[in-house]
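What you see is the complex with one protein chain gone and the rest in place.
When the chains are written out, they are named A and B in that same order, and each has its own residue count from 1.
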Amino acid sequence: MSKRIDVKDLNVYYGDFLAVEDVSINIEAKSVTAFIGPSGCGKSTFLRTLNRMHEVIPGARVEGEVLLDGDNLYGPGVDPVAVRSHIGMVFQRPNPFPTMSSRDNVLAGVRLNNKKISKGEADVLVERSLKGANLWNEVKDRLEKPGSGLSGGQQQRLCIARAIAVEPQVILMDEPCSALDPISTLAIEDLINELKDQYTVVIVTHNMQQAARVSDKTAFFNIAGTGKPGKLIEHGDTHTIFSNPVQKATEDYVSGRFG
Amino acid sequence: MTATPLTSTQGAGRAGDKVFSGAALAAGCLILAVLFGVALFLVIQAIPALTAPAGKIQGGQGFFAYIWPIVLGTLIAAVIALVIATPIAIGVALFISHFAPRGLASGLGYVVDLLAAIPSVVYGAWGAAFLAKEIAPAYGWLASNMGWLPIFAGPASTTGKTILTAGIVLAVMVLPIITSLSREIFLQTPKLHEEAALALGATRWEMIKMAVLPFARPGIISAVMLGLGRALGETMAVALVLSSGALTASLIQSGNQTIAAEIALNFPEASGLKVSTLIAAGLVLFIITLAVNMIARWVITQHKEFSGAN
Partner (left out) sequence: MTSTLTPVRSKRSALTKGQLPRYAPYAVLAAALIVGAAIMALLGFNPFGWGLVSALLFAIGLVSWSAAVEGSRKAKDKLATCLVVGSFLVALLPLVSVIWTVLVNGIPGLIDPGFLTTSMNGVTGAFDNKAVESGGPVMGGIYHALLGTVQITLLATVISVPVGLLTAVYLVEYGHDGRLAKAITFFVDVMTGIPSIVAGLFAAAFFFVVVGPGTKTGAVAAVALSVLMIPVVVRSSEEMLKIVPNELREAAYALGVRKWRTILKVVIPTAISGIASGVTLAIARVIGETAPILVTAGFATSINSNVFGGWMASLPTFIYTQILNPTSPSNPDPSSQRAWGAALVLIILVMILNLVARLIARIFAPKTGR
């Protein structure tokens, strides 16, 4: 189910502006990797390049290679749409489709691509995905109600269920808890811990305690100043990064001396 | 790289993207083509009238002699409409945005929209059957008491079917347009500016003068210009209300004519060179309204960065 990602010498540009410079990182399969760093350091931008979602932003482009189990995402003839069905994404704010019921939201990835699916298969898929997102018990009696009627935390788990219903190898999460209350955040963090049994998870977070709680590996990004590109400063075991980092900047950041 | 899972295309998906974006692009280009076509076909059909010998055009003195009185008539009717409608429309817009109780305001906005939705032919019929009759005595009074003014020179029309009546009907028609555009802009006035004025101890009117009107001025100007564009092109109100004739200075006698009404009254029975003449007249109207609209847009863009209204 899950695959590893290897990034080699990646530069990200917005037009002529170099946003992220020279990132090389190996992300292990079936692990949770957290990206931390101050605002504007390019960690969300970098995350988006891992499933080519940055291409939605006009003018954004990359140089370098991102390998999914050895296949280059940016190789010739690669279809960005196919890339995204292998590498799913969960966003900062929960964004269920307002016109669809909870059930249809989970099936969205299948239905919107016009894949034929029988009702029985659909039921199985909905239940499996919602159970995978720890949401089944809460919504099983109101699957036909609009997904936007759920609470914020439930909506975010619905979005995770929607992402895993496509059966991706990797799930990217862009600050998935920043719009949620502490209890909902806890539910999502528990879920992330369970997801890594099956998926490779990459999460961007502003919250260092969260990074420490959920991740196996942590990558610290930093920026030298406004107008300068963001860089990967240090990458390693979460425990090492938080207790005994190699770089001074990392130590300053994780100990709360800036950022 | 040929057999990786990433390159496997899912059936018709990719082609679908191309077809759909192509269709969207084609629709956009069609609009440009249509507008270009409007100009082109009007010109093609108008050329015979512009090149024909003067004696063959209606009136026998060439196209220019034919067109300028009705251009002036069009402008007169539109100016009357704006002079009446603008202050009232601003008043109504202010009433809805700043004076009416909150619960009433949205309902009133709806009433204004309904007023805008009534078809022009109904306004025309109302003007011809009701307003003209009711207003004729007032014209008699104007002629006998203010007849020394050229615009009120007698003898007044006894049917009331004059350019002034047509202008009033036009005013009623453009009123909702100017009102709803101005109201939107009044509602966009930054609350902070208004509260700053009120906190200085300003009365409501002083607050409107200090905060609302300066902010809304470019918006009001463009609303009035758009109303002008509508008044210039409006056909039915004039065709039904005005008893047309030669250009006269008096607003309360029958006479004068507008381009749109001239076309509507004559086109159904026209043939040959007359058709070309009328289409040429339409071209002139198109150019006038185009100029007015462009000036309106230009005013908006000129003040965009200062007001935040667009």
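Observations
Here, a residue touches a chain if its C-beta (ideal position, glycine included) is under 8 Å from a C-beta of that chain, and two chains touch if they have at least 3 such contacts.
A quick note: this is a predicted structure, and the numbers were derived from the prediction, not measured.
By the touch rule given at the top, the unshown chain touches A, B in the complete complex. Contact with the undisplayed chain is limited, among B:153, B:285 or B:299, to B:285. Interface note for the absent chain: among B:49, B:77 or B:92, the touching residue is B:92.
Check B:65, B:83, B:118 or B:246 against the missing chain and you find that the one touching it is B:118. Residues of chain A that touch the chain left out of view are 51, 53, 56, 58, 81-86, 88-91, 93, 95-99, 108-109, 111-114, 145-146, 148-150, 159, 162-163, 166. Remark: the residues of chain B touching the chain excluded from display are 13-14, 16-17, 19-21, 23-32, 34-35, 37-38, 41-42, 44-45, 87-92, 94-96, 99-100, 108, 111, 113-115, 117-126, 128-131, 172, 175, 179, 203-206, 208, 226, 229, 232-236, 239-240, 260, 263-264, 267-268, 271, 275, 278-279, 282, 285-286, 289-290, 292-294, 297.
Throughout what follows, only the chains that are shown with their structure count from here on.
Mean C-alpha positions place chain A and chain B at a centre distance of 53 Å.
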